[in-house]
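This is the structure I want to talk about, given as structure tokens.
Of the protein chains in this complex, all but one are displayed in their positions.
Note that the chains are named A, B and C in the order they appear, and that numbering of residues resets to 1 at the start of each chain.
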Amino acid sequence: MKKLFFTEIRVIYGDTDAMGVAYHANYLRWFEVGRTELLRETGYAYSEIEKYPVWLPVTQAHVEYKKPARYDDVVLVGSYVAELGFASMLINYEITNKESGELLVTGYTRHGITDSEMRPIKLKRVYPELYEMFSAISADSEK
Amino acid sequence: MKKLFFTEIRVIYGDTDAMGVAYHANYLRWFEVGRTELLRETGYAYSEIEKYPVWLPVTQAHVEYKKPARYDDVVLVGSYVAELGFASMLINYEITNKESGELLVTGYTRHGITDSEMRPIKLKRVYPELYEMFSAISADSEK
Amino acid sequence: MKKLFFTEIRVIYGDTDAMGVAYHANYLRWFEVGRTELLRETGYAYSEIEKYPVWLPVTQAHVEYKKPARYDDVVLVGSYVAELGFASMLINYEITNKESGELLVTGYTRHGITDSEMRPIKLKRVYPELYEMFSAISADSEK
Partner (left out) sequence: MKKLFFTEIRVIYGDTDAMGVAYHANYLRWFEVGRTELLRETGYAYSEIEKYPVWLPVTQAHVEYKKPARYDDVVLVGSYVAELGFASMLINYEITNKESGELLVTGYTRHGITDSEMRPIKLKRVYPELYEMFSAISADSEK
């Protein structure tokens, strides 16, 4: 039931390396762009979520590189909430070349759900309206 | 039989983010610093390996974030070759805070072993001296 | 007669530093985003200009920081060609906060106009159609 939310990014020289392709660490930046816009779409920008305060620190990141993005390519970052736990969340990503449609990269980031001192919080109990929102965009929301 | 090779990095403002900690994507840059010095230690800098030409494009990257690094911390990037296959290589990393000794991050990168057009090459057959070198620093070299 | 061309950029965590503001080096990245879109607007994307081949290597960069951009701000990068010489070009930038309209940063980049081996070329003579295009977007085009 996954439904991806898409964000566009234009690759600049600053994103590339001397191999002539986008430097591999930059996909983690692009994952951030994707999930920021994914959360904004739900009505709660991350900049607002932080004020609760609810933080979503990255606890794991994983990237699989299939094909390179190159200078001036437009890439599409597709993302969705794959799992929503009591104090953690998993976001999946698929990055494609917008013009060719080719799949370039897949990956995920796992996030804690914490207060501003990085202590886990049970979102469902403490901020049920936030939980509802995340749940609405989660692939396993029917469970 | 793993034997880590260590490289030091001082965290600058440019590495941190508004959370007050090192931005999570930068650990992939630090993995690159670590493996570059690991390879140099063996006698073949990556800049020389490229001239064969043998490329080691990153095909997977994985990071587990345990504790944050902060501005002006010195981090130690420990790395070693965990697996050496026919046309691929796995490098493991452990990043610690030099002063406190705390483990901050673990992770790995998986690399193809290719020619300059990204076609896999059987290193052992094509460049046995390079294979020997990688093998000497590999944790599973006795196999 | 300057006429600015505007591009929008959303500030992500990866752009900020532990001071809580956008890291100062990133404005040079944003200048790149601005001039890339400025050139594209004229009908010749930089990725096409390179194929002539005409390169525009940065020879000088200058930034004046007036107010900080912060996480999740949308900044507007305004840019225009301020001078067009025989083998060089000056591009000016003004970065503002989109919401408040406040001026955050001004600056410029100076570029050589070279072939792919970085030798200066007299654009007007060698590629007059490119010269015309740059001239059309130049503040001193009436000269």
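Basically, a contact is a pair of C-beta atoms (placed from the backbone, for glycine too) under 8 Å apart; a residue touches a chain by one contact, two chains touch by 3 or more.
Because the structure is predicted, anything quoted here is derived from the model rather than measured.
Note that the undisplayed chain, when the full complex is considered, contacts A, B, C. Only one of B:Tyr71, B:Tyr108 or B:Tyr127 touches the absent chain when the whole complex is considered: B:Tyr71. In the complete complex, the residue from C:Ala45, C:Val58, C:Leu103 or C:Val126 that touches the missing chain is C:Val58. Only one residue in the set B:Ala45, B:Ala82, B:Leu103 or B:Ala139 touches the chain that does not appear here, and it is B:Ala45. From the set A:Tyr23, A:Tyr93 or A:Tyr131, the residue in touch with the chain omitted from the display is A:Tyr23, counting the whole complex. Where subunit C meets the omitted chain, the residues involved are 19, 24-26, 28-29, 32, 55, 57-65.
Residue-level contact of subunit B with the missing chain is found at 10, 12-14, 28-29, 32-33, 36, 45-47, 71-72.
Seen across the whole complex, the unshown chain contacts subunit A at 13-14, 16-21, 23, 25, 70-71.
Basically, only the chains that are shown with their structure count from here on.
Chain centroids computed from C-alpha atoms place A closest to the centre of all protein C-alpha atoms shown. The centroid of the Cα atoms in subunit A and the matching centroid in subunit C are 29 Å apart.
Per-chain Cα centroids separate subunit A from subunit B by 25 Å. Centre-to-centre spacing of subunit B and subunit C amounts to 35 Å, using the average Cα coordinate of each chain.
Each of residues 19, 25 in subunit B touches at least two other chains.
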